[in-house]
Structures are given as structure tokens and as C-alpha cells.
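Take this structure first; my questions come after.
As you look at this complex, bear in mind that one protein chain is not there, while each of the others sits in place.
Up next is chain A:
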Amino acid sequence: MPMRILRAVLRTIRNSRRLAMGLVILGVLVLVALFSPLIAKAIGGGQDPIELAAYDKWQVPGPSHLLGTDQFGRDVFAMVVKALAVSLQIGAIAGVISTVVGVIVAFVAGYKGGWIDNVLSTFTGILLVIPTFPLLIALSAYAKNVSLFQVGVMISIFAWPFAAKTIRSQVLSLRTRPYVDLARVSKARDLEIITTELLPNLLPFIGVGFASSALGAIFGLVGLEIIGLGPGGVIDLGQIIYSAISTGALTLGAWPMFVVPVGLLTLLFAALNMVNIGLEEVYNPRLRGVAGE
């Protein structure tokens, strides 16, 4: 089963150049993030390059500080790399939570049907129409000094209904397929049908659900931070952009502090969207340029 899924994933990637591109970019960003402690060490040469007053403040980009230093004398390059790791982690946490919750709710609602579906769908629907951003703003007022994980959880509360909604409609259409009936007359139980007949065919949708909620979480947080309402204690890309804006870094010649995080976020946005579109291309053959296989 896992081998089969892996093979299917590889087959999918071969079928879509966009998906492959998106995954490659994402992979590079993740690698950079994974190596962020090493990069910090290399820059600091023994000391922590993002400690307050580690260096002189507002140094312009040069050989010793590729992207210069900020208002507290921290190395911007090391900071950006660390912030990228934080942003990705928040995206991953929120993405995983939203996807898992969304998938479970979608399967229970879609497969069981009846009043269970009614209750869950209504609940999901309510969460969907609640204006998320103002609520997040309100929440962040209470969320000073929260941990990275808490931020991820907070954001995923609002992200899972999107995943649940798309996946539920797919479950509804898949559960009446004749192969589900065949499984039932072959004595397969509900859980077995869900995991072996339905889930594999939903992988692309689950992938889309994950990518969109990760995207939503990362950018939702950036949105909060740009307007100065980010939860304290977590330094992600949005936080750096905010401090670049609020300190007027651009006028001080410290443009990398603004440009580099924005560039990284753009790259991340493009990569996640390419994954989304690529997956959509594969499962919706009408969007495909050439027929695969």
C-alpha cells in the first residue's frame, strides 16, 4: 500500500511539469530551512548571529554580512533563513492539522450521510462564512508571546473547513461508485473501504487541501504582522517585513531586510500554487494539455 501510493505520486509528478516545479522549489526552501542552524553557525563563527547587538547595527550588505544587519545589530541573512524555517513550520503545522481534521470530518459526513452529515455540514458551513481575518485580529490581541505551535493551531481552526468542504463533495461522489459496492459484497468493512477504496483516489484532493491551508496559514499570519498585530514571540518572514517597514529600513539602505523576505514569500506562494494547480491538472483531465500515459 505505501509503495503503491509512492508509485502513484511519482506517476502524478511525471504527468505534470508544474507540480514537479512547485515541489522542487518547495524542496529547496525546506532544505534551506532545515539547514538554518548550520547556516547560522557558519555566519556567526561560534557566536549567535541573531543575538541582540551581535554586530554593529544597520550595516549595509557586504562580504561579512551578505544582507547587512538590522536595527539591533543582528545578521539579516541568518534571520531571514531562520524566519523562513518558522514560516514553513507554521504552514506545516496548520496544514497538517487542517487536513487531518478536514479529512476526518469530510469522511464521517460524506460516507455516513444522514443527520450526521447534516450536523457536520452545517457546522462546517458556519465556520466557512465567519469572517476569519477580523477574528484572527481579535484573537491575536490575546495571543502575546505564544509559541510557534500555538500559532499554527490558532490558524488551522479557521483553515480546516475549506479542506473539509472540498473533500466531502469528493467522498459523496466516490462512495456511490460501483467499486465501492463490489468491495461491500466482498465483505470489506466501512473503515477498510474508506482507507483502501476512497482515500487513494482522494490523495490529490488531500494534497490540494494541505497546500491551500498551509498557504492560507502562512499568509494569514503575514497579513496580521504587516498591520502590526502579529502574535509576539514568533519571528517569521512577516515579522521581519513588519520591522523593516516600521523602522524605515529601506531609507537606511537596508533594503534586503524588506526585499528578501518578500521574495521568499513570493517564491513560496508560487511553489504552493504550482502544486495546487499541478494536482488539479492531473485529477481533472479536462485541464490537461496532453493526455497522460
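In the analysis below, a contact is a pair of C-beta atoms (placed from the backbone, for glycine too) under 8 Å apart; a residue touches a chain by one contact, two chains touch by 3 or more; residues count from 1.
Convention: contacts and distances are computed from a predicted model.
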Hidden chain of the complex, named as in its UniProt record, picked from "Fe-S cluster assembly protein SufD", "Anaerobic glycerol-3-phosphate dehydrogenase subunit B", "MS127, putative ferredoxin reductase" or "Peptide/nickel transport system ATP-binding protein": "Peptide/nickel transport system ATP-binding protein"
Among A:204, A:231 or A:256, the residue in touch with the chain that has been omitted: A:204
Of A:4, A:17 or A:144, the one touching the omitted chain in the full complex: A:4
Hidden partner interface residues of chain A, rising order: 4, 8-9, 11-12, 15, 177-179, 181-188, 197, 200-201, 203-204, 282-283, 285, 288, 291-293
